[in-house]
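Only one protein chain is missing; all other protein chains are in place.
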């Protein structure tokens, strides 16, 4: 089953995609690493971030890995490059 | 040999002596404890401070004890009750 | 925790930050100590002249992560009274503050330790990004190291 989520891009990832946000359709049962691979397929320049990036799903951090996400329609997913606040 | 020094009183010690400052004549070679005893003799109410007080001679701390001071005319001696700055 | 929540003030703003306003907002009659940390914009990085910074945030999540930090502080230092965390977004000129954290407590060691914990944790967990703009050369997105 597929679901439509809203993806937000920040900092470097926004520069690499040329986008602040987009809606994409992905399987609702998917690992965080598979979700990242979807994003890389859409935006190949993102690949340089692979070893530094985490995702945020519904505003909670999720490292790239095998653990399954359960995505629902309208969920917010964010690409989080290395932080530099403060 | 005697010398005249200026004694400053602060906080509780100023309340006990009723004075901010006075000139006194004391032996120029004297220990800090003997100097304190001179002050106690002049102002018996100071005795309650004996276990808490230190002196400052020429603006440097000197604990009450046997080490000799070498006082010169016009030296500034201060009675320093427990500190409470900040 | 609901009562404490009212004492946590979190502000993300493009306006200039003020140390006095933060210190006043955390001062309270039962507190003897206010500790403030102010992060300011430096004019150099590895020999390159920085002319300004630009900050970007994932704002709703940044606020939620900042609230988590406040709640952790209240667990670690229960005597802490008021917490005010202000982070500036957008362009921040050289020497102006990008972040001000103010924390009050009855005794000084709690607010001093809590401020240190707060800025360290903020840098590690709050989704905010800083781009340095140099006098010459490409702008650079920074990464917090520590």
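Going in written order, the chains are labelled A, B and C, and every chain counts its residues from 1.
Heads up, the rule we're going with is that a residue touches a chain if its C-beta (ideal position, glycine included) is under 8 Å from a C-beta of that chain, and two chains touch if they have at least 3 such contacts.
Because the structure is predicted, anything quoted here is derived from the model rather than measured.
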item	value
Where the missing chain makes contact, among the chains that are shown	B, C
Contact with the hidden chain (one of C:69, C:83 or C:115)	C:115
On chain C, residues whose C-beta touches the chain left out of the figure	18-20, 22-23, 27-44, 94-95, 97, 104, 106, 108-109, 112, 115-116, 119, 146
Positions on chain B contacted by the hidden chain, ascending	8, 10-12, 15, 52, 56, 59, 78, 80-86
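Basically, only the chains that are shown with their structure count from here on.
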item	value
Inter-chain centre distance, chain A versus chain B - centres from mean C-alpha coordinates, in Å	73
Intercentroid distance (Cα basis), chain C paired with chain B, Å	48
Rounded Å distance, chain A centre to chain C centre (Cα mean)	27
Overlap residues in chain C, where contacts from two or more other chains coincide	none
Of all residues in chain A, the ones touching two or more other chains	none
